[in-house]
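This report concerns only the one structure given below.
Omission of a single protein chain aside, the complex is shown with its protein chains in their original locations.
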Amino acid sequence: MSEWVDLNVGPHHPSTHGVLRLKVKLDGEIVREVEPVIGYLHRNAEKLCENTFFCDNLIYFDRMDYVGAPGMEVGYLEAAEKLLGIFPPERAVWIRTIMAELSRIASHLIWLAAFGLELGMLTPFFYCFDLREKIMTMFVEASGSRLLTNYCSIGGVYQDFNEKVIAEIEEFLRVSPKKIEEINSLFIKNDIFISRNKGIGVLDKETAIEYGVTGHMLRASGVEYDVRKAEPYLAYSQLNFEIPTSTKGDNLARYIVRVEEIRQSVKIISQAVKKLPEGPFFNPKAKKSMMIRLRGDGEVYARTESSKGEFGVYIVGDGGVKPYRVRVRSPSLRNLSVMRELGKNVMIADLVSILGTTDLVFGEIDR
Amino acid sequence: MVEFQPGEERGKDGRRIIKVRKENLFETLKRLKSEGYIHLSLITGVDRKDYLEVVYHLHSLEKNEYISVKTVTYNGVVPSVTPLWKSADWEEREEYDLMGIKFEGHPNLKRLFLPENWVGHPLRKDYDLKNVQYINVDEDGEDYATFDQGDGW
Partner (left out) sequence: MSLLARTYNIFSFLGYYADTFLTYLIDSIIFLLAAAIAIILTIYFFRKYMARVQLRIGPNRVGKFGTLQLIADALKLMGKESILPKERDDFPYKVAPILVFAGLMVAFSLLPFGSFFWVGNVVISNSEVGIILLFAVLAIMPIGEMLAGISSHNKYALTGALRSVAKDISFEVPMMISVLAIVVMASARTPSSLTIGSVVSTEILPYGILQPLGLFVFYIAMIARASYTPFDMGESESELVSGYSTEYSGMRFGLFYVGMFGSILLGSFIISLFYLGGYNGPYEWNLGLIYLLIKTVIVVVISFTVWLSMPRIRIDKFVNLGWKYLFPISVFNLVLAGFLTLYLGW
């Protein structure tokens, strides 16, 4: 029996998306064991949330999945608004739906770009960012900032969509289908890409459920589970879309599922823009002077489908102006934990591509 | 001290909350798993000052139902559910790390986020936030915590 070589992949490594460290045991080119080590970006957002007002906690959620910030805000507000008993008006609900879907596309595009880089494809990276830039300019117009939007707030949204935002969304809807197909063809029509991903990193259904995996990884393994359908929140029950699934469970299936999700998101946005109702965008019960006096009691668990999977927020209130306990279910953490199974007896190059399809964002994993 | 009553109630969001005693926790979860709640979604510890509350969120894919199972512990020890779900491994390590709940029977109960010799469990209500700890890295690449700044980076 040959001796295995210990190798630390990360925390500084081009393909670990920030600060993941993988303790790898190598047998030549073959990886025998993987043990992920996390916590290098740990800020304990859950503790921070206990020391701030309900309305201020939003900024910590922005910084969790920083590539799709509005999606995280929606996740927190689902729980917080139920706890506080303040509900947004109809228009705000639709605006939040649009923002959540746009952030999903933005996040998926970042993933696609990084996945290309991990396989050594430099060019699709820029195509993805070119398309994402359109969403970013729209975020700037709507909220005033590009990445950490802090756009939604308790009882509605920070400001209304103006004509320019609507025009930019429509422009995005006009150009995106063609561009998405173009980006997709850069990947899927390449034989080397197929050979690098087909049959690699197969995750079967039982293991996926056992490890608590959600999101695209679970759907690619053959479980049709999407919170937007299973427990519709926001305006998803009034929208027409499909959940892409696959039964293969390998890298290629995960890639295909994700690209299809982008297409479905575009479809959702185009419906939502048409249905966007007129009216107030803010619940007057939560106006600025009242915001820090909101008190919550009891406990609420709300789950939303973030771009990575099921994003759950569990808030316990004790009747005070600050939450007593906030617990976040981060989907990427569960998706990462299955690396211990997927990373056994694969080549180094495959380890990197499996890591790529997992889609990790460390702001959310370490919190 | 509030006496803990096993039973069932509805939370503010309409979910079922099943309250069980610590001794019956493992059997209850095992029964629920066989009933179709195969997805262990979340383990949460809540520090109620006198006692610790541990909440398990379970999900059934077939019934499309989300329930929570609640138990309390006065000495900070609850049985581990790693034999039932593999995802409980990291969940329990995280709760041990931040909340200080000891899971009896966990195969590898180490800290998940913080360095191994970190003092205290940050999510406890009595955790002293003013006490600054510094993280350094030793020659093997493992990180450790100290109360003085050390060499720094």
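To keep things simple, chains are lettered A and B as they appear, and every chain counts its residues starting from 1.
Methods note: a residue touches a chain if its C-beta (ideal position, glycine included) is under 8 Å from a C-beta of that chain, and two chains touch if they have at least 3 such contacts.
All figures in this text were calculated on a predicted structure; none of them were measured in a lab.
Considering the complete complex, the chain that is not shown touches A. Of the candidate positions A:Met64, A:Leu333 or A:Val352, contact with the hidden chain is made by A:Val352. Note that of A:Asn190, A:Thr207 or A:Asn283, the residue touching the chain absent from this view is A:Asn190. From the options A:Glu118, A:Glu210, A:Glu305 or A:Asp366, the residue with contact to the unseen chain in the full assembly is A:Glu118.
From the set A:Leu7, A:Ala167 or A:Ile292, the residue in touch with the chain omitted from the display is A:Leu7, counting the whole complex.
Interface residues of chain A with the unshown chain, by the touch rule above, are 5, 7, 13-15, 26, 28-29, 116-123, 125-127, 130, 186, 190, 192-193, 195-196, 347-350, 352.
Quick note on the criterion: only the chains that are shown with their structure count from here on.
Separating the CA-averaged centres of chain A and chain B is a span of 24 Å. By the touch criterion given at the top, residues 8, 38-39, 42, 44, 46-47, 79, 82-83, 207, 209-212, 223, 225, 230-231, 298-303, 310, 312, 314, 316, 324-325, 327, 329, 333-334, 337, 366 of chain A touch chain B in their complex. Residues 11-13, 15, 38-42, 44, 46-47, 55, 57, 61, 64, 66, 68, 85-87, 89-91, 98, 112-114, 122-123, 127, 141 of chain B touch chain A in their complex.
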